[in-house]
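Apart from one protein chain that is not included, each protein chain of the complex appears where it belongs.
Chains here go by letter, A, B and C, matching the order in which they are written, and residues are numbered from 1 within each.
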């Protein structure tokens, strides 16, 4: 049998391994470099950057839940100018393929951000974070409206140099297949599934919300089965659309599940907070699982879980 | 300070304690009676009953996830006739207030079921499980369409004798506040939040879906923060509507969180599978938490977590 | 029914682990074939369902109070990693608290007459058959045993069998000890030789299926102990349903944890396990 090869072509972007950090969970790159773990990533996804700096939400910004975390950073980021001046050149120097996550509160802001960042050295892709409120549409989230999703992607696509991948990141929710299709129509090369799941908890002593900002989003192993279902549902509806599975991944077996459900690559978020070497270990375990099942390429597994499945999502 | 009194009036139905088993997690009543735990419940909610018997989904019907379970019983139930002949009289004899969960695949079925069961001895309430596909509307789930929700509730209400409570149980999802309002418009006395969260997992050896039926629903501590958010969002939008919090509750502190988010009572589902005495213990712990904070009645806490909260659900 | 227990010891037997737990109240109500359901991981655990195992032995009293024993396959040698709950159990130091629910389930039904009985056990699943053999002997039944495994390293209880049974057969897939092949290959000859009227069997589903069919051919009753995951072991969750034909020929989905784990072999729809037959009610 030939050897396992984790190299993956994700709609034109080469990922080896097909395991990345999820947006907002890999710091600036400096922290993972300090632990020696930056080089283990197939790509580095930055935290979500906006045009202007955002100081973010009140602390605590993250609390523990059963097998997960509840978080709200409030979009804390240095803004596109400082990001382009400091963090981005450092990432470029380190040579890890960089995917910049960006968001705006109008379509114009998304486009401007893309124009200012996508051409910078080292940027191999732009991940459009659509979990952001639309100032021009009653503060409704972009990701809840297929029409807006298409418009944002098309506007961003127009700003991208050739060779820079365009990904759309969506929140979990009932009409995901339609939204993913809308992203593809707008020009997305791939769709990242998914952002955090809405949650809240309360402090047992103060009886106030545990997070400084009140409500938040849930990530971690607790949501794996739900994230798998998002990927499953979208792949069932749009089997040709490349997907990136994100949510609760912490092992090679979890990554295999994401592939079976229909993803071509995975992102690791919350688990990096516990184990900064997680992505590297997951890649090793993924290779082992492939070997154990006599497979050589992750691509062989994509969507495999759908075949011969008894019917009946409800 | 006066003593803690857990007695709760839930829109006319007296619950003491305001802790029940969730539908489908308390068996027929016989199993919890065998462990001595039936009497500890403020009310017993039955598994969802349909007009005709349903043999249910293939095994396994339940697998473990991180801090949770993924399940799909496929609606296994003996049908309304056998239920009324066997399980229901037994529950009535045991004297625990019984709430019958029912579902149908048309509005007519919901109404017929209500007519046949709601008047039976021992029935104190009907929980309308709206997580069921509508044969008259392209198999769309009732719980995803506010108009259908209102119609089902109104049809069922018309069949109910006076003094039998009417509850609507909804699935988690983006437009919950609208759906809850729709249930109230149709005549629901209270809304149960929430049913399971959509999920799927795959077997690491066979690479097939782990559940016999393919996709399933997630319950257990893993979903507590998400269920709290459902209650929080609905209470924020419709503060006068009585809510029953369901999802991941396993301790008195979890119950307190449900109250703070806006629920008036709680249901315990998955945790009973691990600890059949769970509901009783939760009631004891709830009383302790009230005492520790110098409160005497659970009602004092309902919605308390909303006060002085920094803005910004996203 | 559920009680605070603790690990007394973990020992190796062949390729398996024997975990003995201090568990008040279980031993007194134990009957061969019944189960014990353990919660794993303690207070911090992410694993909330129970692990349910056949009880292999009990001791009503002793220095530590009543104890209960299970034999676990932690699969250390298989390519697949062991189930995390089992790994936790076999790795727990003495004193580790474990919530113990049991005994649960229907035990092996015992014949009223002193008939000849054949006990068929595969690998670790054979362990509970020795308690059964004892009770059968007490009733004057002739007890014969047939033990099987993939290889001699996975064979449990041959010495004990020689003490407990009139005759003992051994089969291994690799022929490392006894006959070479599957349990089912040996069964017809053993049934004929022992003139068994009842066959009691514990093992993998395909083995039980074969035993049930061969017993029926031979005109014997069979009592098969089904090993399917039982996450609650209380009859609440329906995870463990199997299709069983009842008296009137009607198939019902019955819960292996309360209506089993021991079921009549001729009543189980073996080919339909993991399915809901169209005619099920």
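In this text, contacts are C-beta pairs under 8 Å (C-beta built on N, C-alpha and C of every residue); 3 or more make two chains touch, one makes a residue touch a chain.
All values reported here derive from a predicted model rather than from experimental measurement.
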| remark: Touching the missing chain are A, B, C
| query | Of the listed residues A:12, A:53, A:187 or A:299, which contacts the missing chain in the full complex? | reply | A:53
| Omitted-chain contact residue, chosen from C:84, C:111, C:206 or C:274 | C:84
| query | Which one, C:44, C:63, C:138 or C:159, makes contact with the chain that was left out? | reply | C:44
| query | Which chain B residues touch the hidden chain? | reply | 66-67, 221, 292
| task | Tell me where the left-out chain touches chain A, residue by residue. | result | 25-27, 30-32, 34-36, 53, 55-64, 66-69, 71, 73-74, 76, 204-205, 212, 220-221, 270-277
| Footprint left on chain C by the chain that the document does not show | 40-47, 84-85, 87-88, 93, 95
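Going forward, only the chains that are shown with their structure count from here on.
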| If you average the Cα atoms of each chain, whose average lands nearest the overall Cα average? | B
| field | Inter-centroid spacing, chain C versus chain B (mean Cα positions, whole Å) | value | 36
| said: Counting only Cα atoms for the centres, state how far chain A is from chain B in Å. | reply: 33
| message | I'd like the Å distance between the centres of chain A and chain C, where a centre is the mean of that chain's Cα atoms. | response | 46
| request: Note the residues in chain C that touch 2 or more other chains, in rising order. | output: 46, 80
| said: Using the touch definition from the top, which residues of chain A touch two or more other chains? | reply: 66-67, 221
